[in-house]
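Each remark here refers to the structure printed beneath this line.
Every protein chain except one is present and positioned as in the full complex.
Chains: A and B, in written order; residue numbering restarts at 1 for each.
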Amino acid sequence: MVTDSPLLAVRNLQVRFETLRGELQAVNGVDLTIYPGQIVGLIGESGSGKSVTAKSILNVLSTPPGITAGEIWYRERNLLDLSPREMSKIRGQSIAMVSQDPMSSLNPVFTVGEQLRDALLWSEIVQDSTSEPSSWNLIDRFTRAGRRRFRRASAQAVEDLRQVELPAPHQQVKNYPHQLSGGMRQRVLTALAWAGQPDLIIADEPTTALDVTIQAQILMLLQDLVKTRGASILYISHDLGVVAQLCDRVAVMYAGEIVEEADVREIFENPRHPYTEALIRATTMASEDDLVEIPGEVPNMLALPSGCHFWPRCPMMIERCASDTPLLAVVGPNHKSKCAVIHGEWV
Amino acid sequence: MRILRFLIKRLLYLIPIMIGLITITFVLMNVIPSNPVRLAIGPQASMETEERVRRQFGLDRPVWEQYILYYERMLRGDLGRSLVTRRPVVDDLQRRIPASVELAIVGMFIGVALGLALGVLSAVHRDKLIDHASRVAAISGVSIPAFFLSLLAQLILGSALALFPITGRISFEVDPPSAVTGLYLLDSLLTGNLAALRSAAHHLILPAFTLSIPILALTARLTRSGMLDVLSQDYVMNARAAAGLPERIAIYKYALKNALIATVSQIGLGFGALLNGSVLVETVFDWPGLGLYTVTAAINQDIQPIVGTTIVTGFMFVIINILTDLTYRILDPRIEV
Partner (left out) sequence: MIQSDLSGDAERSRNGFLTQDQRDILRIFLRNRLSVLGLGIVVFWIVFAFIGPALAPFPPQQMDFVHKLSPPSAAHPLGTDWLGRDVLSRLLHGTSITLLIGVIPIAIAIVIGVPTGAIAGYFGGRVETLIMRTADIFLSVPALILAIAVTAALGPSLVNAMIAVSVVWWPWYTRLIHSQALSLSKRVFVEAAIGLGASHRAIIIRHLLPNMASSIFVRGSLDLGFAVLTMAGLGFIGMGAQAPSPEWGLAVSLGRRFMPEFWWISVFPGLAIFSVVLGFNLLGDGIRDAMDPEIRGR
């Protein structure tokens, strides 16, 4: 059991988008705590708000949100209070993301080496500069110091690619992303995220686009890097199998809320929310390549059912579920559930 | 090698296009209701002369024979003779093409440079004042008739404020630079003729700027939408979220290159607008280029120069499009050229 103070503590996170048909509450009151060295899994169906949660931690949502409220504590700082300038020093250096899709997450018109080199350059500039880091340093090939920095970063890029076990890194740095296979690109993305030596990695379904063998390799790589570098991971996925293999702790999201949270063994052996149960059942029944499916319709985020959002699909539903909201309450050691049929606590 | 193969393929495709174009112009010459021979020899000439000229040009032969003869002429580089200038069309074109090319290059340059800047600013500051202002400016730029904008420029900047000369390519007091390329700016630089350089540049500003407006508008628009498209891509988010790069670099280095490639891929449209615009701008500014030549010929029902310019501009337009395609292919590493 980890007892340090948390590395990341998300408190009552709310993210809302303005859409044409009204306001969409993508994330509603999410709490999440990650300790140093811990791997936390965040699982849920697509659209449950897990990616939005991840992106709002780094403040990189591509659709500008109407409102982001709550608190995101990283060490002693609330990220939501930071200026854009301070935030840009957090991104990549303290918290970095390994993206969902290796096909679309690398810039297609720059070589792999150049992208990694720029990340390394920037992290060197941020970390060792006595003055404010300036974007100028990223294009400075005109001064002798600048050229030296470029050479160093280029060499480091090759070294980093070797560390993520990319074959022939010397050649690969000259290639464009489309000349690499999916697995190789995922390795590049991993190297890119580690370039700033962050202590928290947010991995947003890094393996979905890959075949099973490569998935396993990438997961091994992540675990290795955590062990050797002592970082934490927030692992976002809809794949329970992967989460079971990799994570220490699991939070389950449904319709923008966390519905169950526990240590990994506890949640698989003793799930205390019907949604988690359904997920586990679906995973064990499905063959390896199949998408996990749960009976019933994915909720319409613009018109969520009242009460517990899961009741229309819930086998354990009682009358009160459709009108009253359940609490996220303690149901066991380090174990919380948002099912009031189980624990009897309503708002 | 791949580039060479691409070039050869596209250049081969030029052949059917030119055959088609020559056919179209042949059809045009044969539907013309007026009597070209009579127009050429003048109303005083006798019937005998008309008959002789008719035979001389093979106009008494069947249409398909004339069609063959027409190709023969084209292959010899004979585009006929202008009724107005009384010179072979080819000579006229040679004299006028440099003027148009100079105007077009400068206009294109101004338009693309300003358009890119405006488009990028617009996208980066989306929905802010500068975005709204530049979008309104861009849509106004494609909406204002080129001839009207030319007139306004003459009226305000030329007459009222007297900042620029109103018409012509160079002042009468100044001798044009000795012809090397035919481009006055370049020639006067090459020959060190500063007086000519100043006068030529002074004369060039108004028409070039007027001509650049639709290009500017188009480029701004393409760049804005290309940039917005790129900015919403995962890899831009990822450049910040994974690599931690500052926003400025993520935008101006990483996103911009993608957006530029997208803009270049469509800039051929801009050349079309440029060639269309030059007809009107040259007319208003009395600029001795291809456009003015076409208009003068059209007004005088002088069909040979019109056919000549149609074929030549068609040829240039296709070549320009091949070149922009080529540039695009070289710029974009995703395309295996």
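The definition used in the following text is that a contact is a pair of C-beta atoms (placed from the backbone, for glycine too) under 8 Å apart; a residue touches a chain by one contact, two chains touch by 3 or more.
Note that the coordinates shown come from a computational prediction; the quantities given were computed from them, not determined experimentally.
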| Any idea which of B:56, B:94, B:140 or B:181 touches the chain not displayed? | B:140
| remark: Touching the hidden chain, out of B:24, B:84 or B:201, is B:24
| note | Among B:208, B:227 or B:307, contact with the omitted chain is made only by B:307
| said: Going by the contact rule already stated, which one of A:47, A:146, A:182 or A:305 would touch the omitted chain in the full complex? | reply: A:47
| note | Contact with the hidden chain, among B:68, B:152 or B:194, goes to B:152
| Missing-partner contacts on chain B, residue numbers | 16-17, 20-21, 24-25, 28-29, 31-34, 135-136, 139-140, 142-148, 151-152, 154-155, 159-160, 272, 275-276, 279-280, 283-284, 294-295, 297-299, 301, 303, 306-307, 309-310, 313-314, 317-318
| field | Residues of chain A in contact with the chain not shown | value | 17, 19-21, 24, 46-47, 63, 300-303
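In this text, only the chains that are shown with their structure count from here on.
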| request: Could you please state the distance in Å, as a whole number, between where the Cα atoms of chain A are centred and where those of chain B are centred? | output: 52
| query | Okay, in this complex, where on chain A does chain B touch? | reply | 55, 58, 60, 62, 84, 88, 91-93, 96-101, 104-110, 115-116, 118-119, 122-123, 126, 133, 135, 138-139, 176, 178, 189, 192-193, 195-196, 202
| field | chain B to chain A touching residues, read off their complex | value | 231-249, 253-254, 257-258, 261, 331-334
